[in-house]
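Below you will find the structure I want to go over with you.
With one protein chain removed, the remaining protein chains of the complex are shown where they sit.
The chains carry the letters A, B and C, assigned in the order they are written, with residues numbered from 1 in each.
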């Protein structure tokens, strides 16, 4: 394939981010952005960028023969049905995470995807971050030997609106799912068992939503390594995204990016600026790269970096975490596999 | 009390370290060092330092009326009986950690200690480290608000001899016990429940000793905070001792000390020296300070920094960790309290 | 002015960089790129980007009534004549540094520019670097009080071709001129006197070109502060661009940017990647910002960030440095002012 024609479904923040990155790529064209509630603002946004088409109806859009690949950026509960339609229409698919909040639905959808001759990539953008790429490179090159301990810290600068929390699927499915994917990505191993515990320490409203705002999860990997992930919905000093892999020959650790390197020394102490504020700043280049690599996979017919199985496994771990937190005991991943096989 | 006369029981490495620090303090005198197996080498070592007395029999030594305070630096299984004798003789006691490996023994001994009118300090030297002192100061001053997440990393540069491992009481009682004390120290809260998992990743011989060499433990504190401790018996880059406390108003983190600040930049990359190698280097000043503060507590009749209850609680948490690892489930601290009350 | 139409003269590396940044800006259009030696490769490059016009003759191009602003990116010895033509044609001008290598020429050109009603910006891109912007902000806010010592380190990863060296004007005019501008920018003061010494330490061929490859220059500023700049044509570990301003209330220092935050700890030591390799990587965003701010100055009719006087002063200091190095003595800036007044 020489060039790729893109249709985007969902004209919200993430749909627009992808659109702006796609626009700058050579050999790519955006056919249009479909959004049920886009209306005039989306039309104006598209017009300024020369994107000619902005329908409210996604269904016809998916079957548009001018489109080679669909970006699914609509609300999570619409993903599976859109994936099915896109598969039927033979389109390549870039789908935002999670694929769905219902594990059986995701499994079935991924089964259909795997039987189709299309590229399917899940939006785990952090895999494309310069820090995590370098960390994984070192792990894979054997710089640190066999991984023994994986530590992931992931904290947001401030909590989302409660409306969002209510429909988010909870901290494990909405927020920690990125870290579950990261754990698989950097350990090079599947998770064997998981123990999750959370608490409401920031805002009691989380409890009313049936959720927690702070959580620590420990993992045991099939290769024997142990892991831990900590999440908080509110780190007042900014977005905190760190990973450390410790192994038989040493460790590799990546920490946050900062807006500048300025260090101030005064009679009060030594000071510097906070880390980059949130995901838009921290992962700006990662968003660009994930889209570029997806397009490259289509054009060159090569495997994608994050496939449907990766999307499914992250959801399975998130589901196991939810079970563990509810049951108050460690949960083995084969318990989850059996449930869904039944 | 104007000056303090010290008797040391156990002339091994840690006994000698304490002796050398005590010697330099004003208003303190070392009466002697008792060691069943000290023999000529210990005699020579004492002679060079002007320490006049080095008996093989500890029992008479303890009741020596010239001695005000006893440092118990002998093997762990001798601690409780020595504590009892010292209590009876009315001596102040500095006891190396752990008090014992048998929780009931420790409880009884601490009960007796608490009823005697003596100072009793446990050798949790890390509380006196300049980094952890500064970290705790910030937590107590409220710099980071309410603690939400406590993270402790504690890795040795290389494993001890297997002979040591066999009688050590296992990783939770021998190594992680320091971190359990640190967890209580920096969180300002008791532990409510614990989940431990370990693995043998460094040397299969640990398995034969019934032990693990790598472990991750999660904690829930009574104040609601969550914690995690990771231990490894072998960090090839040196002693790794870091603590982070994250809270409602920010975080405070301390990392390792280094032998120098030199940074080398070449065509290959940017390099610096490894952290200080092991506990003798890292905690040199902490060992000095813990002894000094113990002597100060005696002279000024003020409370010690690490008392018998602190020693007992750390052992209880270690015991809970062992139970959790064996049972494969989280263990509540009140389960431990009930067992020993029964 | 609502939108700006740009003509670029010089289709080399820097001309193309500016073209690519200009293209992405809203309300800007590139009319064409003129280059005497552009030929088919430049034509192809323009075609791929939708730039419709790529003449070999710059003179007619400058007077093209469709063009509002000229970017002068051609060899240094063409700058002054192009500036004159652009001034006559009433175009705004963005001119790469240095304006010329002949101080009297630059003075006359800047005189003409200052009497015309146009925006004129010199390409001192480093003023737009996120680190130096933050540093200067702190100096201006008074964070560090009155500046006392200004230290600038500026080292290239590898020397340019000797052909380039021969016509470069020498290290002070070609390379350190950026640092002279930085010195004025961050000190908030004019230079009063200068002492320069250089040496040939990297490659004897520099001597044959009448140049040096390593130099240290000290400055005395009119506000009493002292400064030092060190330059090397070859830092094997990458582009080294650091500034420190020390003052009565403290210091602010900025150091290099790195491609990632990964830190590797092994038995050999602690390692990280080298700084960003060279100016294209380090100043990527600064190049973007300098162009954007120039366009903004035109559209909003506000002063530019680096004007003709700034360009002239940097050249005067560079000339004083050359004189100092030749004479082997400090040179006062008023010596330079008098020469050119004569």
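What we mean here is this: contacts are C-beta pairs under 8 Å (C-beta built on N, C-alpha and C of every residue); 3 or more make two chains touch, one makes a residue touch a chain.
Because the structure is predicted, anything quoted here is derived from the model rather than measured.
Trainee: Considering the complete complex, identify which of B:144, B:165, B:317 or B:336 is in touch with the unshown chain.
Mentor: Going through B:144, B:165, B:317 or B:336 one by one, B:144 is the residue touching the chain not shown.
Trainee: Any idea which of C:119, C:220, C:282 or C:322 touches the chain not displayed?
Mentor: Considering the complete complex, C:220 is the one touching the chain left out.
Trainee: For the chain that got dropped from the picture, name the residues of chain B it touches.
Mentor: On the chain B side, contact with the omitted chain comes from 24, 26, 48, 130-131, 133-135, 138, 143-144, 249-257, 259-267, 273.
Trainee: Write the list of chain C residues that the hidden chain touches.
Mentor: Contacting residues on chain C, toward the hidden partner: 146, 148-149, 151, 153, 155, 195, 197-199, 201-202, 214-216, 218, 220, 224-228, 230, 232, 234-237, 240, 246, 248-251, 328-330.
Trainee: For chain A, which positions touch the chain that isn't shown here?
Mentor: Output for chain A: 235-238, 265-267, 269-275.
Just so it is clear, only the chains that are shown with their structure count from here on.
Trainee: Which chain is most central here if centres come from C-alpha coordinates alone?
Mentor: A
Trainee: How big is the rotation, 0 to 180°, that puts the C-alpha atoms of chain A on those of chain C, in steps of 5?
Mentor: The C-alpha superposition of chain A onto chain C needs 180 degrees.
Trainee: Centre to centre, by mean C-alpha position, how many angstrom separate chain B and chain C?
Mentor: 59
Trainee: So what's the Cα centroid distance for chain A and chain B, whole Å?
Mentor: For chain A versus chain B, the centre distance works out to 42 Å.
Trainee: Quick one: which residues in chain B touch 2 or more of the other chains?
Mentor: Residues 235-237 of chain B each touch two or more of the other chains.
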